[in-house]
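Sharing a structure below in C-alpha cells format, with a few things to ask.
Apart from one protein chain that is not included, each protein chain of the complex appears where it belongs.
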Amino acid sequence: MQTIASISSWYANNETLIQEILIYALLAFSIQVALRSGIFSLAGVGFYAIGSYAAGLLVKEQAWPTALAVIAAVLLCALLGWALSVLLVRLRDLYLALATVAFDLMVGVVALNWSSLTGGPLGTVGIPISVTTLTIFITVLGAAAMLALMQRGTIGRTLVAVREDEQLARSLSVNVRRYRELAFVISSMLGALAGAYHALLFTDIQATDAGFELIVLALTMVVIGGFGSWTGALLGAILLTWIPIELTSIGQWWDAVYGAMMIVVATFIPGGLISLVTIAGRASRGRARPSLLRRGSAAAAPPASSSGA
Amino acid sequence: MPGAPAAGEMLQQLINAIVFGSVLTLFALGLSLAWGTLDVLNLAHGAVFIFAGYLTYELTRQGALSFVPALIVSMVGAGAATVALEVLAFRFIRTRFANKRQAELSMLVASIGGAIIIDQVVSNETGATTFGPPSSIFKVREYHLTGSAGITNIQILIVVVAVLAAVGLDQWVRRSRQGRAVRAVAYDPVTSGLLGVNVSFVAISTMFVAGALAGLAGVLLAVNLRAEEVAVGQDYLLTAFAILIVGGVGSVRGAVLAAYLIAIAETAVVAYGPTQWRDGIAFLLILLVLLVRPQGLFAKAQFQRA
Partner (left out) sequence: MSSDRAGGQPGPGGQPWRGGQPGLGEQPGPGGQGASREGAPALKIDRLSVRYGHITAVASVSLELPAGAIVAVLGANGAGKSSTLGAVAGSVKAHVSGDVRLFGERVGGRPSHRIVARGMVLVPEGRRVIAPLSVEENLLLGAYRQRSHKQVRAKLGEVHELFPVLRERRGSPAGLLSGGEQQMLAFGRALMADPRVILMDEPSMGLAPAMVDRVIDAVRAINALGKSVLLVEQNAVAALRVASYAYVLDRGRIASSGSAQTMRSDPVVAEVFLGLHESASRASAEQGPGRSEAARS
C-alpha cells in the first residue's frame, strides 16, 4: 500500500515532466523516422505547429470530439506532408534540412499573421483540456510499436537500402520515391500527433511555440539519443527533457555543461547514447557464448569471417 | 506623388538597407566558406558573431583598448572560438565517421552545443540584457544628404569594410596558393593531401577566417547599434541561410548579391509593407529557390564539394 502511495505521489509531483517527455517522444519519433530513412527532414516541427492549431481549433471553436479532432489534424498533416515530399523530392542532405527548417519557420510566420484564425501574436488560448496522460502514453506505445515494425522485415530493410545507396535500391527495382514519401508522411503524422496533444493538454498555442529552438531541440534529442532506432529517439526525449531540469540545480553555468555534453556525444558516440546500451548488451551476450560452446552446440560455430567482395 | 521628403525618406531606407546588407555579407561569407569547403553548417556562427561584439564591449568599456585594437582582438577571439570547435569536434567527426550524411548531422549538433556554450558565456557576463561598447570608442559623425536622409561615418566604414572583405576573400580564393588549396580540399581532401596540402591546416585556417569574418561583422554591428543581445545572433543565422541558398553555397559573389537583395527586401517590407511578414521573406526565398533552382540564383560555386 505504501509503495502505491509513494508512486502516486511521485507521479503527482512529476506529471508535467512525464507529459512533456511523452509529447517530445512523439516529436522525436517524427524526426527519427525521417533520419533513419536517410531523409534529413526537420518538417516534423512544422507539422507539430499545424497539428496543434488544427486539433486545438477544432476542439475549441467547432466543439469536435477530441478523437475526431486529433484524427482530422493527423490526416491533414499526412496530406500536407505528402505534398511537401513531392515538392522537395529533388533535395538531399543539408539542402533538404534547410528547406524543411524554412517550411517550419514559415508556418510560424503565417500563424503569426493569420490573426483571424490563430489569434496572431495573442495566440490561441482557452482550449479545453481534452486528453489524459494515459491516452498519450498509449499513443506513444502504439507509435513505438509501429516504428519497431518498420525497422524490421522487408520495409525496414528496404528503408535502410534507400538510405545507404539510393542507386543500388533503384537498381533492385525499389520505388525509392514511394518509400521516401512514406517516411515523410509518417514523420508528418507523428509531428502532428505531438502538436495536437500539446495543444489539448496545455490549453494554449503560441505562434512562436514551434520556432527554431524547438527544431534544434528535436534534432538534438534524436542525434544524442541515436537516430538508428526509435529507442534512441525515446532515450533522447527523456534525457533532454529531464537533464536541463536537473542541471538548473548546479547554477548559472548549466547551459554550458549541457552544450559541452552535446559536443562530446555528437563527436565521440556516433550511434548516440542508445548505442552504449546496445554495446553493453552485446558484451553480455558475448560472455554467454562460452557456455554454449561447452554444451557443444553446433550453433556456436566460429563467426564467419567472410572476405567481402 | 513622392515629394522631396518622401525621396529623402526613401534614400534613408536605401542607406539602411545597404548597411544592413553589408553586415549580412560579412556574416554570410564565413558561413558559406565553412559549408562550401568543409561541409560544416556551423550553427555556432551566430553565437560567435555576438561573442565578438561582447569581447569589444568588455575590452572597451573600462577604456582599456581603443577601437582598432579591440576590433582586432575580438576578431582573433571569434576566429579562435571557431577553430576550437574545429579542433575539438569537427576534425574528429570528419576523420572518424565514414558516412558523410552522419558526419554532417553530428557536426550540426556539435555546433549547436558550441553555440549554447558561447551564448551562455555572453549572457552570464552581461546579465542577459542588451550590451554595447561605449560611444567614446568611435566618434560618430553624421553627414546630411538630401532632405532628412543622412549617413554616419561608422555606416560608411561598414559598407567599405564589407566590400573590401568580399573582394579580398574572392581574390584570395581564386588567385592565392592557399586559396587554390582551399578549393582543392573542398573538392577532394584525400587527393589534396597526396599533392602535399596539409588538409587539417587548411581546415583550421578556413575556420579561423570564417570565425574572424563573423567577428568583424559582430564588432561593427555592436559599435553601430551600441545595443546587442544574444538573440540577435540567431536572427542573423536564419537570414544567412537564405543568403547561402539564394546566392549558392560556395560562391562569394552570389553571397554578396543575395545579402544586399535580402537586406533591401526586408527593409522595404518593414518600411512600406506588412512589417510582420519580414521574417517570412528569408524563409520563403529559401523554399522558392530550393524548389526552382537548388544551385542558387547567381554565380556558380567557386569552392564546393564534388
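In this document, chain identifiers A and B correspond to the written order of the chains, with residue numbering beginning at 1 in each.
Quick note on the criterion: a contact is a pair of C-beta atoms (placed from the backbone, for glycine too) under 8 Å apart; a residue touches a chain by one contact, two chains touch by 3 or more.
Bear in mind the structure is a predicted one, so any value in this text is a computation, not a measurement.
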| item | value |
| --- | --- |
| Touch with the omitted chain, as defined above, among B:Val83, B:Val197 or B:Leu221 | B:Val197 |
| Sole residue of B:Met107, B:Val122, B:Ile137 or B:Ala181 that reaches the chain not shown, by the stated touch rule | B:Ala181 |
| Touch residues of chain B, complete complex, unshown partner | 95, 100, 177, 180-181, 183-184, 187-199, 301, 304-306 |
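Note that in this section only the chains that are shown with their structure count from here on.
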| item | value |
| --- | --- |
| For chain A paired with chain B, centre-to-centre distance based on mean C-alpha positions, whole Å | 32 |
| Chain B-touching residues of chain A, taken from the complex the two chains share | 35, 38, 40, 87-88, 90-91, 93-95, 97-99, 101-103, 105-106, 109-110, 112-113, 212, 216, 219-220, 223-224, 227, 252-253, 255-256, 258-263, 265-268, 270 |
| Touching residues on chain B, where the partner in the complex is chain A | 35, 39, 41, 43, 85, 88-89, 92-93, 96-97, 100-102, 104-110, 112-117, 119-121, 124, 234, 238, 241-242, 244-245, 274, 276-277, 279-280, 282-284, 286-287, 290-291, 294 |
